[in-house]
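Here it is, the structure, as structure tokens.
One chain of protein is taken out of this complex; the other chains stay put.
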Amino acid sequence: MKKLIAIAVFTIIAVAFVVGQGYCGDNLVQYDWGLYFGAHYTGSADYYQKAGEYYRTNFVTKPEFGLNYIGTRNDKILKVKAIYYDDKRIKFNADAVGGDIWSAHLGYRSFYHQLGHDLLENMTVREVVDTSNTPGGKMITHKDLNPGAEYGFARHEISSDVSAKILNKDNFAVRLYAAHKSFIEKGEHQIIASMHCSSCHLQSETADIDLYSHNIKGGIEGKVGKSTIAYEFGYRETESRAGETDILYDVAQHPVTGGAIDEFESRMLFDGESVPYGKISKTDKYSQTIKGHTELPFGDLAGSFTHSKAENKDVGIAAKSNGGVLKFYSNLSKTLRFIGKSSLNRIRNDPYFVDLPPWREGRTGGGQDFDYTRYSNLTRTVFKGSGDFIYRPSLRYRIALSAGYQSDKRDDYPSYNQEYNTQTIFAEANFHYKPSSRFSSRLKLHIEKINNPFMAVGGLLEKRMNGVASPLPDNSLVYYFQRDDYRYGDITKLPALSQLADISIRYIPSNKLSLVAGVKVSFDKNNDMGTIDFERTALEPNLSATLALNPKWSFYASATQMYEKLNGPLAVALMDG
Amino acid sequence: MFNASVGGPKHYGSFMGTIDYKTTVDMFSGGLTYLGIKRASFTLNGDFISSKAEFDPINMPSPPQDALDNLEYFDFNYGTVNTFSDLSYKRFDLSISGDYKVGKETTLTAEIIYIDFIDDNGYVYGDQTGSLYVLRTGLTFGLR
Partner (left out) sequence: MVLVKRGFCRWKCIFLMFLLWAAFFTTAVARIPSNASYVGSETCADCHDDISVSFNYNVHRISIKSSDGANDIYCESCHGPGSEHIKDGDPNLIYSFNRDYKPNEKSPCLDCHRGYPEGYAMGEHHPETDNGCLDCHKIHSDNQRLLKTDEQTLCLGCHKEKMGEFRMPSHHPVLEGLMSCTDCHSMHGKKSVQFSGMDNREKCLGCHSDKQGPFIYEHDPVNEDCLICHKPHGSVADNLLTQAEPFVCLSCHPAHFHTLITGYDGEFEAPLHPDRGGLSTKTGFKSAMLTKCTECHSEIHGSDLPSQSISGQGGALTR
């Protein structure tokens, strides 16, 4: 309701601003408007949350309003468009321009998103201990503390931007600009906590969603002759204002006898207590950019340098980045254009020391230290370079050839000081052929060769431990974590070779009929892993027709298909413990 | 943990099969617009989409004999695992709308939206089959 009043007040003031003085002499005042009043009734049957994922079923009639206004007074223009569908689906846009000096925008939109409710019906099982179907041993159970709960959230987004030239001469101009975007998500969602020992028990509860993110950007831009230079800063802050959700974890104990509590507890970080769950940390990100562009006799040159820092405020770790981009465009001839781009970016994500209590502290053979420093695969140096040649001898033909290279050098993956480098080379050709206004076609061919794509390193499979692995000193048992020394096998679903062909044809045989047909084919593979040979094939044909039979009747029909096939592993350790 | 006292830990390495995953989507749309009545227009749009994502039954290799002997009561057959997460949906959207110019600057509009969602293979959310309809009507004043 408050939002509606705010929108209405703003609109009235804005309209009054534009037309209030009325027509006077040589002043141009013109406006058009439209008002909409309506209502809607929403109903549903059975499970409506999927059919109406973005609707809210109310089974009551709700009013709708709309406003569309455009007005101009001399060198100012104001446009307002507002639609109120219900209290969770509103759209509002207002744009104002004053000559070539200033412009402003204010926008708001909201919608509701229904979420599913996991029934956890697959989380019920007990182990058999003999061939006579005798239950015993391990089990998995679940409990839903809010059965039948309906989950969803409303997302609200407010945006604004303003730009003003503070100096505006023929060859010299200075512009200030600022923009803001906030989004707010409010609602409820399902959380599922899984408790490891005691029994593998899952507990489902309802938790609030109350997420805020504010994003501001501002800058100053100076234009001198054919050159432009600008400085821009950006800041984004995200936090959850939902109250902390605590979950009571079971006491860790033998799931059948209830004994060995001390032993089980010595292996857990927490058990038998309420601990926070699903916390969204407060984070922010700021960035500063200097950018420039100039027109040279032989082309355009543009470049920028950005420094940014993304920080997790709750734990005090940050990822810093410094990077620059350089672009060059040149018309090599009347029919040939070249675009060259390159960028270099250095990202460093803070490591974090994870301090853990000793494992099985105070117990025979225990006391192992599992402290470690978490290093991140985000820490890397990325270099990219590409060149495009675009040949356009006439409106009929266009040929574009591109090639590029990218290198990702990760400093600490899969572990500290281990460099993991991925190098990608791509080539692409684009052909456009349009012999007349009735026929046009596009063909795109893309090939990418990736050396060492990102993958899960050395963790898919396990070597035999029977007869090989021994207990640690003072222990009679071999523990799960000792499996880490026997793991091997790299795996990924990213290709080492990727190929794509995309063709599209538009044919307009007459003023009444238009046909569009196309197909996209892609083929990826990776035979370099040593575990499996990965292949992916995708095919997407589409066909559509539009027929304007006569001024009274028009029809359209379209068919789209998507087919994708790929393979992957199912790897399981043959063990019992 | 494994019992290491008798023959060493019951751990016989890994075995691995290949999953072949397929996604198939078919979508058909159609519509018509009729402007034959003076001061009125009528539009009908329909969309049908059938989507499936599933993988073939998984054939795992035979485990080593000592694994078969010592991992008693274990089930090495993964042939039905594909059925747990197979997805198969159909969705039908229909919208019918019309508007009529009541006066020079007044237009009456009406719209019916119908969405039918069929879940042939319930996932963790259960059977998500259901439908939704929206009936809308309104009056527009002004030229825009």
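Letters A and B mark the chains in the order given here, with residues in each chain numbered from 1 onward.
In this text, a contact is a pair of C-beta atoms (placed from the backbone, for glycine too) under 8 Å apart; a residue touches a chain by one contact, two chains touch by 3 or more.
Just so you know, these numbers come straight off a predicted model, no measurement behind them.
Peer 1: Which listed residue, A:H180, A:K493 or A:K525, touches the chain dropped from view?
Peer 2: A:K493
Peer 1: Pick out which of A:A104, A:V516 or A:A557 touches the chain that's been left out of the picture.
Peer 2: Of the candidates A:A104, A:V516 or A:A557, A:V516 is in touch with the missing chain.
Peer 1: For a quick check of understanding: of A:Y41, A:Y286 or A:W359, which residue touches the chain that isn't displayed?
Peer 2: Final answer for the missing-chain contact: A:W359.
Peer 1: Going by the touch rule given at the top, which residues of subunit B touch the chain that is not shown?
Peer 2: Residues 14, 19, 21, 23, 25, 27, 29, 47, 49, 51-53, 55, 71, 73-76, 78, 80-81, 84-85, 87, 89, 91, 93, 123-124 of subunit B touch the chain absent from view.
By our rule, only the chains that are shown with their structure count from here on.
Peer 1: With touch defined as at the start, can you tell me which subunit B residues reach subunit A in the complex?
Peer 2: 1-5, 7-36, 58, 60, 63-64, 66-67, 70-74, 78, 81, 84, 91, 109, 115-117, 119, 124-144
Peer 1: Given the complex with subunit B, which residues does subunit A contribute to the contact?
Peer 2: Touch residues, subunit A against subunit B: 32-52, 55, 57, 64, 66, 68-70, 116-122, 128-131, 460-471, 476-480, 483, 486, 489, 531-532, 544, 551-577.
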